[in-house]
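In this view, the complex is presented without one of its protein chains, the others remaining in place.
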Amino acid sequence: MNGTTSAWRRWPVIASMVILAVYLMLALAGTFLGDQANVADVTRTLRPPSAEHLLGTDGEGRDVLSRVSVGAGISIMLAAISVALGAAGGLIVALACGLGARWLDRVLMAPMNAVLAFPQLLLAMAIAIALGSGLTSAVIGIVVTIIPVFAVTLRGEALRSRSEAFVEAATTIGLPRWRIALRHVVPYLGTTMTVQIAANFGSAVITLAALSYVGVGARPPTAEWGAMINDGLQHAVSGQWWVGVAPGIALLGLVIAVNIFTDQVRARRRPAGW
Amino acid sequence: MFRDIRQRLLASAVTIVLASFVSFVVLRALPGDPARLIAGPLAGPETLAATRSSLGLDRPFFAQYGQFLWNFVRGDWGYSFSVGDEVREALTSRLTATLELALYAFVLAVVGALVCASVASFRPGFRRGLVRLFALVGLGSPPFWVGLVLIVVFSSYLGWWPGPSGRLSPQLYPPEPVTGFYTVDFALHGDLIGVSDSAAHLVLPVVSLALLPWAFLTRLLTANMADTAGQPYILVVRSKGVPAWRTHVRHVLANSLLPTVSSCGLILATLITGSVLVETVFNWPGVGAMLTEGISAQDFALVQSFILLSAILYVVGNLVGDAVNRMIDARLRTPGAAR
């Protein structure tokens, strides 16, 4: 690296912000389209990308671009809800474990570790089936698997904060424990929290798509990306690649933008890694 | 040291027992009628009643859990209506197909990650940027979509490798099973056409499956290598006159591997999840594809056994990672040794 260091370091953040803004606009357009995107038209099935249909049409004659933008709204919204609930739950558990009594820590962490032992997607699937397929079940499944991820990482940080000199200093001043937690520990967790929220947002988008792909998330004809990719699979071999490729690229772009953002936040705290 | 190991084993056992409890709760407490889920949507009233009594649904909650645990331990994992066989039978009969896929993917991911991470930490600039970009793509792509794209490009368009047609071309017969791996079995029988055909069928699914663990490992290793390369002992090694690449192989790599090995369980988890998502794309006749079918058929007995088994695999994988770490790192062999 040379003189352009600071600009070089900044552009990924700016780029990822711009991409995220584009997605939000896409999602907004999608919400205006609403059910229109699901209207089938047998007279124009499987048309390749053209000026009329920028991303072509699918097997039922629906415009792929419209469906991708509706899907953006669904993915961003549901992933955000899942991560918000998961983060809140995880933070509460982490504070109780990291700052509370040791028995509380043990009692709370054991089930967290048990849930973490399952591959995230598979447990979410099982929960979604048990609750009956649908987007709500999928979100509940994702939240259940995200809570322990937050709980474990934030707990580690909370425990570390206890040996930070400024937290000890707060103790020697005579601050009660709960006020130390709110005034000093929660801000201390801020960066980790941001990193975790961003990282889990990305993985929630993928998990949601995967749940729909295997058929326990969105039900047809909902324009969810995973369901669309599943639908595109049958056309892939026969040459109509755009049906399945388009929603995947949309998903990939979103997750990459989020991950670049995550990396940058992480790197600012710990310059050694990526 | 032995006390340490005993504690690790104990903690792992507790996690497994709790995991079994979680999977029990998901099955029994969440759904309205567990018997319906277990027996399947097509079961008649008698079957339902039989299922109910075999599950002991009239008994107290913890007695039911005890029964479930006992059944699981003795290998009675229930009946899969979507396959039409005992769950255990169904899983074991398809295991080798998945294992062949997963093993090659594992090797590809690990070797690829070692090479790419070394390149990235050794050659800043363009090559590092390239590795970094690919890792980001790998982390962001759902494996089933990667499979789809690979089929579109390399099978439909370029025609280099076969698309979604399972483990073999239809005109070939599977080899006499020895290991269950087609590539190995064909080689053992000296059937070169078989070897190349089965290998060609492996390429795309293995790449789709390996991408995620490769990306994960590459990122982890690169971060660790950057960390290690900044350590004073690396400067000391360089001050001895040891060339940069040899320093990297001998010292940086060895020290970066330690934290990587302990994520063994996570790699296993990504492979298991990946096989569930990838196998259907390629019509691969393994346990993953079977599970996907089971999921769409709401075959709960199958799903439940599968997730519990993968949780156990995860815990065991972590234990193995720990053990390997212990072998590499002398510090861990001495109790209470700090850096």
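By letter and in written order, the chains are A and B; residue numbering begins at 1 in each of them.
Here, a residue touches a chain if its C-beta (ideal position, glycine included) is under 8 Å from a C-beta of that chain, and two chains touch if they have at least 3 such contacts.
To be clear about the criterion, contacts and distances are computed from a predicted model.
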item	value
Per UniProt, the name of the complex member that is left out, chosen from "NAD(P)/FAD-dependent oxidoreductase", "Cytochrome bc1 complex cytochrome c subunit", "Acetophenone carboxylase gamma subunit" or "Dipeptide ABC transporter ATP-binding protein"	"Dipeptide ABC transporter ATP-binding protein"
Among B:84, B:159, B:190 or B:243, residue touching the chain not depicted	B:243
Touching the absent chain when the full complex is considered, from B:82, B:255 or B:275	B:255
Chain B residues that touch the omitted chain in the full complex	231-233, 235-244, 250-251, 254-255, 258, 328-331, 334, 337-339
Residues of chain A (touch criterion as defined above) contacting the omitted chain	1-3, 5, 164-166, 168-176, 179, 183-184, 187-188, 190
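By our rule, only the chains that are shown with their structure count from here on.
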item	value
Separation of mean Cα positions, chain B and chain A [Å, integer]	22
Contact set on chain B toward chain A in their complex	14-16, 18-19, 21-23, 26-27, 30-31, 37, 124, 132, 136-137, 139-142, 144-145, 148-149, 151-152, 155-156, 163-164, 219, 222-223, 226-227, 230, 269-270, 272-273, 276-277, 281, 292, 295-296, 298, 300, 303-304, 306-307, 310-312, 314-315
Chain B partner contacts - residues on chain A that touch it in the complex	1, 110-111, 113-115, 117-123, 125-127, 129-133, 202, 206, 209-210, 213-216, 226, 229-230, 232-233, 236-239, 241, 244-245, 248, 251-252, 254-256, 259-260, 272-274
